[in-house]
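All protein chains of the complex are present and in place, except for one that has been dropped.
Now for subunit A:
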Amino acid sequence: SQSHSPTPGAPTWPRPPQPPLHCGYNLPSMQCLLPPSLCVSIADPAVISPQDPTLLIGSSLVATCTVSPDFHLGAEDLYWTLNGRRLPAASYATLGPTTLSVALAHLNGSKQQSGDNLVCHSRDGGILAGSCLYVGLPPEKPVNISCWSKNMKDLTCKWAPGTEGETFLHTNYTLKYKLRWYGRDNTCQEYHTAGPYSCHIPKDLALFTPYEIWVEASNRLGVAVSDVVMLDILDVVTTDPPPDVHVSRVGDLEDQLSVRWSSPPALKDFLFQAKYQIQYRVEDSSEWKVVDDVGNQTSCRLAGLRPGTVYFVQVRCNPFGIYGSKKAGIWSDWSIPTAASTPRSERAAGGCDPKGGEQNTTLRRELKQFFGWVKKHAYGCSNLGIKLYDQWRVWLQKSHKARNQVGKEPFTLLSLPWGGQWGAGGGLCGARTRWLRGAPFISAGASRR
């Protein structure tokens, strides 16, 4: 027979070896295989009391299991399990010939929200009856209600459950709202639109009159009501991100980019005082730089950028002061990132000048060969190598940029930042220094230690 490889936590499903003994009524006759005399209509084998109780954490419970007389079992043939684990016989008590009780003390919160499974078994392990225990705490007041309206058309609210959340029991949340000076309570219907603790009110919202909003949490043990939040729809307006974001170069300027966008269409006619924000980052960084003081223009120029770099740019909008509201609205989402690159600088050292590149490759090759030779034949030159040469070139670039040593020797061997390395090597490669002085890439001013 086929066997399924078990996934963790999932039961394996053995093929049913033979047809189960049951009577199908309301089935096509071909499926009711057994003659009626062999099918016995079985009443519930046993009854547990209390059946499906709800209890506070820490409380105690005495449950009884009474076997039906049809089953010819006595109290001594019974045992209990809770969530699959056998309960100790010490906690049992025989209350009658067919009744066995069990005492449970200091109950912990239910292991699963469908209830803990307290089961009465016959000696051979068969299940006679079961009762689901719901052990938990009453709900806590929901907190942190916050709402926003998209383009003044709807209202979405979210909240947080009190403490860590569901108190072992399934908790139902209901968001209610009413206009401040009108009587009727309304109930929000569309839940989970913005996360598990959220609700969406799609229509029939009034402007200019504040709303009172609250959340009720209820479970089997009670109800808790949050504090009432009062808000005016116009104070919590948000809108779509600005569309048509374009980022382009500013002529040949290598450190600037120009950003343009459109006003979000849904509120286009009302956004006289909209505020915008831009954020940008370099391609391979995760750090965004934010430009705050964009005002209500729909264009902006970014300056102080790196040449020859790809930038990602996003814009968002705040419908500030809509309909004369004195408050800021809520920032929209960021627009989808737009990419653009600054022009590459011509003057940067080590630029992509092909002629220079060729020279560099030949030079590097020669240098590598040279250093290899030096290592073999000179003593104490272990630090000398192509890496050192590269470090020198980087340093050279930096000092060229600083441009404050025009006319001076760009370096001396002693002023090199890694002078210590040389020192550790016991001086500049011993007696060969004189030879080095004459090498073409070291300026004539190289002094010896």
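In this text, a residue touches a chain if its C-beta (ideal position, glycine included) is under 8 Å from a C-beta of that chain, and two chains touch if they have at least 3 such contacts; residues count from 1.
Just so it is clear, contacts and distances are computed from a predicted model.
Engineer: Just go with whichever of "Cardiotrophin-like cytokine factor 1", "Large ribosomal subunit protein bL21m", "Pyruvate dehydrogenase E1 component subunit alpha" or "Queuine tRNA-ribosyltransferase catalytic subunit 1" UniProt uses as the name of the absent chain.
Structural biologist: Matching "Cardiotrophin-like cytokine factor 1", "Large ribosomal subunit protein bL21m", "Pyruvate dehydrogenase E1 component subunit alpha" or "Queuine tRNA-ribosyltransferase catalytic subunit 1" to the record, the invisible chain is "Cardiotrophin-like cytokine factor 1".
Engineer: I'm checking contacts with the chain that's been left out. Which of A:113, A:248 or A:345 qualifies?
Structural biologist: Missing-chain contact among the listed residues: A:113.
Engineer: If I consider the whole complex, including the chain that's not displayed, which of A:64, A:98, A:131 or A:335 touches that chain?
Structural biologist: Answer from the full complex: A:131 touches the omitted chain.
Engineer: Under the stated touch rule, tell me which residues of subunit A contact the chain that is not displayed.
Structural biologist: 2, 4, 6-7, 9-16, 19-28, 30-31, 33, 39-45, 48, 51-52, 81, 83-85, 111-117, 119, 126-127, 129-132, 170, 192, 196
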